[in-house]
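Note that this complex is displayed minus one protein chain, with the remaining chains in position.
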Amino acid sequence: MIALYILLSMMILGALVAIEVRSLISSVVAVGAVGLGLSLVFLLLKAPDVALTQLVVEIIAVIILIRATIRRQLPGSPVSARPYGVLLGLGFAVLLVLVSLPALQEIPQLGHPYMRVAETYVENGLRDTGATNVVASVILDYRAYDTLGEATVLFTAVMGVMAVLRNRGLKGGEEG
Amino acid sequence: MTAYILCLILFSLGIYCAVSKRNLIKIIVGVAIAEYAVNLMFVLVGYRIGGVPPIFAAPGEAQGAMVDPLPHALVLTSIVIGLATTALLAAIAMRIYRKYGTYDVNEIRELRG
Partner (left out) sequence: MADRREDGMSLIVKTVTRLTLGLILLYGLYIVLHGHLTPGGGFAGGVIVALSLVHLVLAFGGRSAWKRISHSGASVMEATGALGFLALALLGLTAGFFLSNFLPEGRAFALFSAGSIPLANLAICLKVGGGLFAVFAILTIFTAETASPDGGER
């Protein structure tokens, strides 16, 4: 468990670097580091499916964000925050932790999950579907509606990107 | 309990960055950090001390209690949706840059049309 706290502290440090540094490229690289730390935390929490997906999604998100920021930094463009922003952020963080302390007593403490619904998935998964990966049988057999909804959201986002970056009227522009 | 509080601190850092920065790319970075914190919270709730990953390793053998597979399924969907959101935000930011020539939110608000 010590490794978990060390990794979480490093993620918070990486997030602080991503927020406060002035150069945009460094900020995007720091977000990539936070995502890689998150993938390691998922491995520590015994979630290999999620760790693999988080790793590759992080890589492609950093590629897309760097495409948006490279060659677009005019020298001298300010990235400063408002002067009272730091105090406001600190106050918000303290308020959030204080308000959610009663709620944190209600959810199961770290390491003892309730597993009311997942008991049936774990016990009957191999017999009902024949898949040895329980997470795959959950997302594609027991809860396939969620996967259908996720496919719809991804489709809509790709349509949105195509509609926003349309080169209508420019020489040689064509949509994908 | 400490892990939950660290996760909440990460979330509030992301929200602070998304609300109080003037550069569009910093706003996108803040939204991404808040999404990471939410996914982390889901997987933290489903963890079991001394558990094994939710995959059957050898036929017919019991290898111990599994961690909760239901949050893993929800987080898998949420990660891919977060990627779609980040890609769409980056595309809108590039379009705004082409039209206004800057990423600064205050200047974009003043140059109308």
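The first chain written gets the first letter, and so on, giving A and B; residue counts start at 1 in each chain.
By definition in this document, a residue touches a chain if its C-beta (ideal position, glycine included) is under 8 Å from a C-beta of that chain, and two chains touch if they have at least 3 such contacts.
Being a predicted model, the structure only gives us computed values, none of them experimental.
J.: One chain is left out of this view; which of A:1, A:86, A:101 or A:162 touches it in the full complex?
T.: Looking across A:1, A:86, A:101 or A:162, the contact with the absent chain belongs to A:162.
J.: Would you write out the residues of chain B that touch the absent chain, in ascending order?
T.: Residues of chain B in touch with the missing chain: 53, 55-56, 59, 76, 79-80, 83, 87, 90-91, 94, 98, 101.
J.: Mind pulling the chain A residues that touch the left-out chain?
T.: 23, 25, 48-49, 52-53, 56-57, 59-60, 63-64, 67-68, 70-75, 126, 128-133, 135-137, 139-141, 144-145, 147-148, 151, 154-155, 157-158, 161-162, 165, 167, 170-176
By our rule, only the chains that are shown with their structure count from here on.
J.: Can you give the whole-Å distance between the Cα centres of chain A and chain B?
T.: So the centre of chain A lies 3 Å away from the centre of chain B.
J.: Under the stated contact criterion, what part of chain B meets chain A in this complex?
T.: Against chain A, chain B makes touches at 1-17, 20-23, 25-26, 28-30, 32-33, 36, 39-40, 43-49, 51-56, 66-70, 72-77, 79-88, 90-95, 97, 101-104.
J.: For the complex, give me every residue of chain A touching chain B.
T.: 4-5, 8-9, 11-12, 15-16, 18-19, 24, 27-28, 31, 34-35, 38, 41-42, 45-50, 53-54, 57, 60-61, 64-65, 67-69, 72, 74, 77-82, 85, 88-89, 92-93, 96-97, 100, 104, 107-113, 115, 117-118, 121-122, 126, 132-135, 138-139, 143, 146-147, 149-150, 153-154, 157-158, 160-161, 164-165
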